[in-house]
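A protein chain is absent from this complex, but the other protein chains hold their places.
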Amino acid sequence: MNENIGVPELEESPLKEHWHSLRQNKTAMAGLIIIVLFLLVGIFSPVLAPMDPLEQHIELRKSAPFTNGYILGTDDLGRDLLSRLIYGARISMIIGVISVSISLFFGVIIGMISAYYGGIVDKIIMRLIDMMLAFPYILLTIVIVAVLGPSLTNAMIAIGISQIPSYARVVRASVLAEKENDYVLAERALGASDRELMFGSILPNCLAPISVQATLGVGTAILDSAALSFLGLGAQPPTPEWGLMIASSKEFITSAWWIVTFPGIATLLAVLGFNLLGDGLRDILDPRLRD
Amino acid sequence: MIQYILKRLTMLLPTLFGVVTLVFFMIALAPGDPARVMLGERASKEKLEKLRADLGLDKPLAQQYTLYLKRVVHLDFGKSIKSGQPVMNEVKERFPATVELAICAMIFASVLGIWIGVISATKKNTWIDYTSMVGALVGVSMPVFWLALVMIMIFSVHLNLFPTGGRINIRYYFSPESNFYLIDTFKYLFQGHPEYFLSALHHLILPSIALGTIPLAIIARTTRSSMLEVLKQDYMKTVRSAGIKEKRVIYRYALRNALLPVITVIGLQFGLLLAGAILTETIFAWPGIGKWIYQAIEARDYPAVQGGIIIISTTFVLINLVVDLLYSVINPKIRLQ
Partner (left out) sequence: MSEETLLSMENINVHFNTRRGVVKAVRDLSLYINKGETLALVGESGCGKSVTAHTINQLIPMPPGVIESGSVIFQGRDLLQCTQREVQDLRGTQISMIFQEPMTSLNPVFKIGDQLADVFMAHQDMKKKEALAKAVELLKLVKIPSPEKRAYDYPHQLSGGMRQRVMIAMALASPDSGLMIADEPTTALDVTIQAQILDLLNDLKDKVNMSLLLITHDMGVVAEMADRVVVMYAGRKVEEGTVYQIFDNPSHPYTLGLLNSLPSNDKYKNSTRLEAIPGNVPDLLSLGEGCPFANRCNWSSDVCNKSFPGKTELAEGHSIWCHNATKVIAEGTKTNG
């Protein structure tokens, strides 16, 4: 179409407008609902879980769903699968938030310094980042855990660290675009310090791409921590972590499908929630991608 | 063009140097004494000293580093502690298995992904589009190792359609040459033993699908958005107004343009697959480099870990370079500059 159809602009505050578009965006809303559900389950897991996730009833081991009073059945040691999944939600949410916080914290500082000061500082930092990106990301995570020693905490740290380069890049790109704006010059002329400018003025204006990256990042972190636990490099037994639950179900693929199936579905749903919201946010916040 | 390639190759050297350095220091600075970790808590002092000397751990760190660099330049990554074999030999044996799997997974993912992406784009906002895009999002949210287990559970255990693991039926004994089983068994096809080749192919199917799921989803999404962008372009109106058939408009004119970003994604994903194969190979007992590195990490076989990671990362970097070059070959705007 070569026609320019005059469309009246709606005047609304940006935040309100974003919330409005978020409500309109089915993808984002679906994601948000899933995330809120998992967060609630995570927060209230002691209230919601019908049983102690660690309590074993060997005599009732491998009970099928809806038998012996277990909704989702029991695992190989007779622990209630549903309760373990509910506590697993808490663990996965914590993993997601903490590892993303680590990548965010360092990624924002590194990206900001690189873009703000530019020149040789920028060159050196970007070279290092390119070097880190030369590693396949999954391998980097595995190596870091292998060096630090396998544990849930170290898995979180490893995931956090290996994601820093991508966050730094996103932050750098948006700061570079933002720092050319007049308001930055104006505030500098008024004597604002570098730190005030960087984190007080520029950063709040770069939140859109960062929030998309962080939302998607939580999903990735949950997925990766499950993978690490599956390889025995993350959570250790008897922690009710989803990846670990999948790993320990390996031997029961012939006999107890529910032990294999449910932890995977839980992981899938949680990650899907963050991916849906992240995708939706990107559509809303990046006008170029709007159709 | 040749100048450009040379320039890119020289830019590669500092990156590779950085990779080697990072890997060396990460392992060297790991808490704990590698020799003690390798030999266990109750090892005798003499044994510890001997291993330290063998590994060069008794020398100052800077000297260890320069020694390591020197050897790496000659593609010598030392000997695996577990097997006593040179790391390079072990890698050579296993790398083809991983590459074979990754190529099959990538063919599966690319063909299906591009097709789904094109269909979604041309049928934008219909149920076909919605279903495939939700499917793609589920695909990227999937724990691959879980998918692999579920597939084994359904297709191998219950339906008995596929083997649960390995590269070929163990009854078929043959001596591999290239270690690409599809190539090695190909000649038997014409010598009255097609079952060798078919068995190798049969063993590849489930792992390829498991490994290819995430790239499939990503390729489908990229193709769709790239295709939508191309369909909006003026030149699409031109070919339509010239009365060229819709199928040809889509598959020749639009797709050729839309594939440019997709090729970059395919290359990147292929590189990631080589590393991502760790999980898939572990589950399907696939004797590739991923499983080998995983075992080396478990056994704290540091020379093997170092060497393996450097080799995979180098391959990864090289693939990205090839993709970049390929991109400029396909795109006439860049090629002719």
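Just so it is clear, A and B label the chains in written order, and each chain counts residues from 1 on its own.
Everything that follows uses one rule, which is that contacts are C-beta pairs under 8 Å (C-beta built on N, C-alpha and C of every residue); 3 or more make two chains touch, one makes a residue touch a chain.
What you see is a predicted model; the values in this text were computed from it and never measured.
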Among B:Asp33, B:Asp58 or B:Glu246, which one is in touch with the chain left out?
B:Glu246
Chain B residues that touch the omitted chain in the full complex:
233-235, 237-246, 248, 252-253, 256-257, 260, 330-333, 336
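The definition used in the following text is that only the chains that are shown with their structure count from here on.
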Per the centroid of Cα atoms for each chain, what is the distance between chain A and chain B, given in Å?
24
Report the residues of chain A in contact with chain B in the complex, numbered from low to high.
127-128, 130-132, 134-139, 142-144, 146-149, 219, 223, 226-227, 230-233, 243, 246-247, 249-250, 253-254, 257, 260-261, 263-264, 267-268, 271-272, 275-276, 279, 289, 291
Under the stated contact criterion, what part of chain B meets chain A in this complex?
14-16, 18-19, 22-23, 26-27, 29-31, 137-138, 140-147, 149-150, 152-153, 157, 225, 228, 271-272, 274-276, 278-279, 282-283, 293-294, 297-298, 305, 309, 312-313, 316-317
